[in-house]
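Below is one structure, written out as structure tokens; comments come after it.
Only one protein chain is missing from this complex, and each of the others stays in its spot.
Up next is chain A:
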Amino acid sequence: MSLTAKDMSVVKALWGKISSKVDEIGAEALGRMLVVYPQTKTYFSHWSDLSPGSAQVKKHGKTIMGAVSDAVSKIDDLPAALSQLSELHAYKLRVDPANFKILAHNIIVVTAMLFPADFTPEVHVSLDKFLQNLAWCLAEKYR
């Protein structure tokens, strides 16, 4: 399900609206994922505090959304944009790609909470497609 020109412009427009809260969205989405889908905690056994709002969760949520924002700016060529991160996830982190969907869902839920008027079904479908494409590119080097 490739991104159409419309999807790309919808996602870019959304990012224009939410850019001031991107760090907050990342932290909140990651925190929620760890609570609602506890199996995801297995990837963070080296952290001391996995609760929503912890310093570790906030920092990592910001890191993740920074990468997502970067992908938005390079939305015309996601495979190239995500090539290095794909290697990292494939050879070092080895996160089961099923979890990308779970995090994507939580990013969507938090965006819906913070920007209910902007998060129309039209915006939802484009963001969902974008995050799916991003996940696909992230898993590219796995095998």
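Keep this in mind: contacts are C-beta pairs under 8 Å (C-beta built on N, C-alpha and C of every residue); 3 or more make two chains touch, one makes a residue touch a chain; residues count from 1.
Definition applied: contacts and distances are computed from a predicted model.
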Record-based protein name (UniProt) of the chain missing from this complex, from "Proteasome subunit beta", "Globin domain-containing protein", "Phospholipid-transporting ATPase" or "Eukaryotic translation elongation factor 1 epsilon-1": "Globin domain-containing protein"
Absent-chain contact - pick from A:13, A:55, A:98 or A:113: A:113
Which of A:36, A:80 or A:98 contacts the chain that the document leaves out: A:36
Chain not shown, touching residues in chain A: 31-32, 35-37, 52, 105, 108-110, 112-114, 116, 119, 121-122, 124-125, 128
